[in-house]
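And then subunit A:
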Amino acid sequence: MSQVVNAGFPLLTATAAVPALGAVATAAVPAARRTAAKWLALAFSLATLALALVVLVRFEPGGEQYQMAESHAWIADFGVRYELGVDGIAVALIALTALLIPFIILAGWHDADPLAGSDSGSDAGRSYSWRPTQGFFALILMVEAMVVISFEATDVFLFYVFFEAMLIPMYFLIGGFGDRAAPAQFAAGTAGGGDEAAATQRSYAAVKFLLYNLAGGLIMLAAVIGLYAVTADDLGQGTFSLQQIVQARASGDLDLATGTERLLFLGFFFAFAVKAPLWPLHTWLPNAMGESTAPVAVLITAVVDKVGTFAMLRFCLQLFPEASKWATPAILVLSLISIVYGALLAVGQRDIKRLVAYASISHFGFIILGIFAMTTQGQGGATLYMVNHGISTAALMLVAGFLISRRGSRLIADYGGVQKVAPVLAGTFLIGGLATLSLPGLAPFVSEFLVLVGTFSRYPVIGIIATFGIVLAALYVLVLYQRTMTGPVKDEVRHMPDLRIRELVVVAPLIALLLFLGVYPKPLTDIVNPAVDHTLSVVDRHDPKSDVEPVRETEAAK
Partner candidate 1 sequence: MNPVNYLYLSALLFSIGAAGVLIRRNAIVVFMCVELMLNACNLAFVTFSRLHGNLDGQIIAFFTMVVAAAEVVVGLAIIVTIFRSRHSASVDDASLMKL
Partner candidate 2 sequence: MENLIGLLIAAPLLGAAVLLCGGRRLDRVGHWIGCVLAGASFVIGVVLFAHMLALGGEERTLREHLFSWVPVGGFQADVAFQLDQLSMTFVLLITGVGTLIHVYSTGYMEHDERRRRFFGYLNLFLAAMLLLVLADNYLLLYVGWEGVGLASYLLIGFWQHKPSAATAAKKAFIVNRVGDMGLSIAIMLMFTTFGTFAFGPVLASTDRASEGVLTAIGLTLLLGACGKSAQVPLQSWLGDAMEGPTPVSALIHAATMVTAGVYLITRSGAIFNASPDAQLVVVVVGAVTLLFGAIVGCAKDDIKKALAGSTMSQIGYMILAAGLGPIGYAFAIMHLVTHGFFKAGLFLGAGSVMHGMNDEVDMRKYGGLRTYMPITFVTFGLGYLAIIGFPGLSGFFSKDKIIEAAFAKGGTEGWILGGVALLGAAITAYYMTRVMIMTFFGEKRWQPDAEGNEPHPHESPKSMTIPMIVLAFGSVFAGGLFSLNEAFVKWLEPVTSFEHGHSPLSAGAVTGATVAVMVIGVALAWAQYGRRPVPVAAPRGSLLTRAARRDLLQDDFNHVVLVRGGEHLTRSLVYLDHTVVDGVVNGTAASVGGLSGRLRKVQNGYARSYAVSMFGGAAVLIAATLLMRAV
């Protein structure tokens, strides 16, 4: 065990525990004190953010791989320890999570209020009366806690436990708190009975989400057990400690048969690919994001799904380097398909949220592409991409949510000319969109270009095909913007109010962050790079060298 376990204040545990406590506390608030619950949740999420920032500051990029490590006995019989530790990648993602949750809470401020949406009609008011606000915010905090701890876990079992457990609160968030827009939309779509239809749609989405991910998780469970069995055979006593296994593999104490390693890898990867999601395991995402409220949708795609891609980096690659290399071609192709396919379907969507969902699928394609390109730029870019995609999608989706909450419909066709009546809303929406199409100067560009370069430098053809993604991205974003925001003003939107203060407070910081990370991503890259280098060294891949040694600046001058 190379890491020094710091005996000091268990910062990482605290970072995960605070939101968990917050969840309990929020849930405990009496039903009448709804507003109190909201503020309490917000306070806890901010506290978490503070802790996350402390972690960010305390983390030394130059230091050893896993820092602020904690290690306690947990379930000796399973060879399981409560082992936490963060590398640069984890730190970045924890920061992202902690950062987004307060905005999500703010954005969802009224999503769980007992009364139905403004235009859902009276009957909707009755059947939607069951909206325990406390529950909503408690669940969000619970998800945050679980996500954070699965970013911190360096014990495969510990990670798995929370990787699976986080499905449950997510499930209730998706199934329990539908979009106020849904009824109107269905009233528009299917004549009448919209309310019921919406409810069924929603629970279908929730169940699909849960079963899909559960199936993935269970297959991973088999692999986890298999891993234990293997380690138990070779090391005498089974273990789940990531570092221990990595070291054992490096030192040759633990060498897996090729077949075994590949099977285990596939078991792990399947679960992560479902979570990420990677084509063709993506179909749960559009349903889930479409049916849930915008903040929850953000929670899914910007926070929870990141666990999948993160786990690919931390577990798939480090535990099974050989198998990872073996599977790389197939995975690259799949991610390529995701990129193009997701983008094309986004173009074809009629529903704003589903459009964003498919866009996300395309982006996850980029992330996975970057991870398995196995180059510094690729993986560094992928990590940045996780963060940036989180922020940009949050910005876009939340603004879309505000839009939807105004009109009460998710259909693109129901909008038009919003730009004239609500310029600020339209402006923020556009910026979110531009970030999504990774316009230079905004954060996502940096990561996307890094991924492309990283891929190109090893797999030129794949890199070029992936580049088509940027054209398609422009297509779906601008089409969306044109159809909703420009053109003659539709009567339904004529009296649409512009962004309110609360909503501005949500969006403005995100946009500022997008700009900052677009112009000066160095702080982030400095944190991430060492971790990426380490991963690559474990996988034992090195960046391809440039064909020619360029003339240095000095000579170039003359």
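The definition used in the following text is that contacts are C-beta pairs under 8 Å (C-beta built on N, C-alpha and C of every residue); 3 or more make two chains touch, one makes a residue touch a chain; residues count from 1.
How these were chosen: all candidates are chains of the complex that A comes from, given by their letters.
Just so you know, these numbers come straight off a predicted model, no measurement behind them.
Interface record for this complex: partner of subunit A among candidates 1 or 2 is 2, by the touch criterion.
Residues of subunit A touching candidate 2 in their complex: 208, 211-212, 279-280, 282-283, 341, 344-345, 347-349, 375-377, 380-381, 417, 419-420, 427, 434, 439-441, 445-446, 449-450, 452-453, 456-457, 460, 463-464, 467-468, 470-471, 474-475, 478-479, 482, 485-489, 519-522, 525-526, 529, 532-533, 543-553, 555-557.
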